[in-house]
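All protein chains but one are shown at their positions in the complex.
Let's look at chain A:
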Amino acid sequence: MSSTVAVAPRRAADIWRRLHGLVCVFKPAGCTVNHCMRVLRHRLAADLNAVEEARYAAAVDGRTAATGDWAVAPVVDSASLGPPLAGLNPRLLTGPAFQPVDVRVARLASLGRHMSGPLLLGVNSGARLAAALRHAGPQVRVHQVTARLGLATDTLLAAGRPTERAAYGHVTRGRLEAVLSGLQAAHQRLMFEHTGLPVNSQAAYELASRGPARPERAAPPVIYGLRCQQFAPPFVTIEVHSCNESSQYLLTLVADLGRQLRTAAVTVRSRCLRHGPFHLEHALLMKHWQLEHVQRNMRQCLVTAARGLTAPLSASLQPVQGPGGGPQAAAGSRAARHRE
């Protein structure tokens, strides 16, 4: 509520006029996307109201400091003609100026309740932008999924009610990687069939020659890559690069993986590491969902979005430098060396 004397206090209306764009927030595991959108709406509205309060308080401070009499009610200066009630605190009359329902928030893509990761939300006019980007083409997402072998539950999550136990001693890293590579290769044909180009055209051939291609629009999920990051039975961690997937699809994927390995598997944890060009570093933590941080994040998102979201269909996919380091970094450099 402090304001320096030299700088004129900000007007919430000015900030509100410029509060449009994409914001990348970090959705923690355990809460729904709708909940996050509600929290963001409430925080932005509260912060905007606080700005107005600060401005009013600064004006009140100024006037009472001039007269030195705190008991005197603020008087409207006759020179500054305006509405009769202009000098009075609007909050006491009409309520806070900014309501959560005024802040329009829309999502670009969804994340499951149990998943965490960068969530792209469009604020005010950014909501329209989010809708347009969603229709323009899906983005490749990278998920780090930790699975537990030897158990099957009713909800496909480790917290669900167990329905089956199976032996998993026969599962070796080699067998797991063989099944993963088969699953990954099976999706490659889907890529070209969903690009929206006639498959027998020269354009489709050139697109396919450049490498993995993104589907044109909402289409069946496509898996670009599956990698085993950690193997410590009964827990295995897999990195999934995919497009158009849903949370239920990833849960089913893990369950199917268990079946193919002649055992059972459930998802323990599912983290999204990247959504298109947006990484975890771009995502705003819940404690930072405040006006200043959101405004800065919007400016950053503009730059990242311009670079990444408008990329052509066959953008080359870079492996994620996950916290594990090592294998994927090596694979990335090896691929880069031979891509030339």
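In the analysis below, a contact is a pair of C-beta atoms (placed from the backbone, for glycine too) under 8 Å apart; a residue touches a chain by one contact, two chains touch by 3 or more; residues count from 1.
The rule is short, and it goes like this: contacts and distances are computed from a predicted model.
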Listed names "RCC1-like G exchanging factor-like protein", "Nucleolar GTP-binding protein 1", "Elongin-A" or "Signal recognition particle receptor subunit beta", with the criterion being the UniProt name of the chain not displayed: "RCC1-like G exchanging factor-like protein"
Contact partner of the left-out chain, one of A:18, A:175 or A:307: A:175
Residue ranges of chain A at the interface with the undisplayed chain: 113, 150-151, 154-155, 159-167, 169-170, 175, 178-179, 181-182, 184-186, 188-189, 192, 199-202, 204-206, 208-212, 218, 224-227, 241, 246, 248, 260-264, 316-319, 331-332, 334-335, 338-339
